[in-house]
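Below you'll find the structure I mean.
Yeah, one chain of the complex is gone here, protein chain that is, but the others are all in their spots.
After this line comes subunit A, so read on.
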Amino acid sequence: MGKIALKHVTKSFGATEVIPPLDLDIEDGEFVVFVGPSGCGKSTLLRLIAGLEDVTSGMIEIDGNDATKVPPSKRGLAMVFQSYALYPHMSVRKNIAFPLRMAKVDEAERNRKVEAAADILNLTDYLERRPGQLSGGQRQRVAIGRAIVREPEAFLFDEPLSNLDAALRVNMRLEISELHQSLKTTMIYVTHDQVEAMTMADKIVVLNAGRIAQVGSPLELYRSPQNIFVAGFIGSPKMNFIEGEEAGKHGAHTIGVRPEHLALSTDGGTWEGTVGVAEHLGSDTFLHVHVDGIGALTVRAQGEAGLNHGDRAHITPDPERIHRFDSDGLALA
């Protein structure tokens, strides 16, 4: 079982409060992603759960038991680090077996478990190699293997894919998701990449300066962001924000429209502007349009839009998909 609850948890380094009082419930078997810009406290939060940092005040419960003062090794959590933190002088087999060796598991049992983990992760051929002889993706898998053999209550991932190249990242993303499907263990995953968050999570926790900006499923966050921060952070390209007179027409301080909810035409629409840079991706085209009286907007057009730099274009927002925010940045119902 891996149910984790944070109750009024705070963390300060000296006089700086990194995490103001924070409450969060993580259900058993959930894949939770902490996402936010760098320095938002997401890694600190993960380390608090792991026990690598002490909470300044508040309580951490694991399976209903107070774990605030429990040392990291007794919490039943396994962690995969950003640098993988493999032991360079040990073979892959010894790396994966290390937690079992520390738990005084006998050698036959140890080997059986290591080989089972290696089988799941396609590492069987590499068991006798040193980490230095492996590629980035293989090292990543060894780190995951070391976490799996402990059969933990929950897995903690600290930006595990940030050191991999783009193609490998997509692969490992799938592998971790599949691992979650087959193990059904709670996983907490920290990333600054909202694409990783959207694709992997059951539940996303968006953090901003140590505070939880919003908690919800990926599509909830996409469809109804509760504030400007979440609206701007989730979704790529970023949501367009318009202030002033145009926003006033909708009874809001700021309105936000996603690039994919703006329709482009050459003969007529709500706003008119000049096309700036056009980014052709093949399946989509991102156009940066300078709209008269509003400013720059990003528009996502399906396929190959027949517009070029300097052309005049008309833009119409989807009225159902206009997000309205008040002057404090909170969403209006």
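One rule holds in what follows: a contact is a pair of C-beta atoms (placed from the backbone, for glycine too) under 8 Å apart; a residue touches a chain by one contact, two chains touch by 3 or more; residues count from 1.
In this section, contacts and distances are computed from a predicted model.
Q: There's a gap in the complex where one chain should be. From "Sulfite reductase", "MocE family 2Fe-2S type ferredoxin", "Sugar ABC transporter permease" or "Fatty acid desaturase family protein", what does UniProt name that chain?
A: The chain we cannot see is recorded in UniProt as "Sugar ABC transporter permease".
Q: Touching the hidden chain in the complete assembly: which of A:Pro99, A:Gly235 or A:Pro259 does that?
A: A:Pro99
Q: Using the touch definition from the top, which of A:His89, A:Arg112 or A:Lys184 touches the missing chain?
A: A:His89
Q: Using the touch definition from the top, which of A:Leu52, A:Ala116 or A:Leu330 touches the missing chain?
A: A:Leu52
Q: Which residues does subunit A use to touch the chain missing from this display?
A: For subunit A, the residues touching the absent chain are 50, 52, 71-73, 77-79, 81-83, 85-90, 98-99, 102-103, 146, 150.
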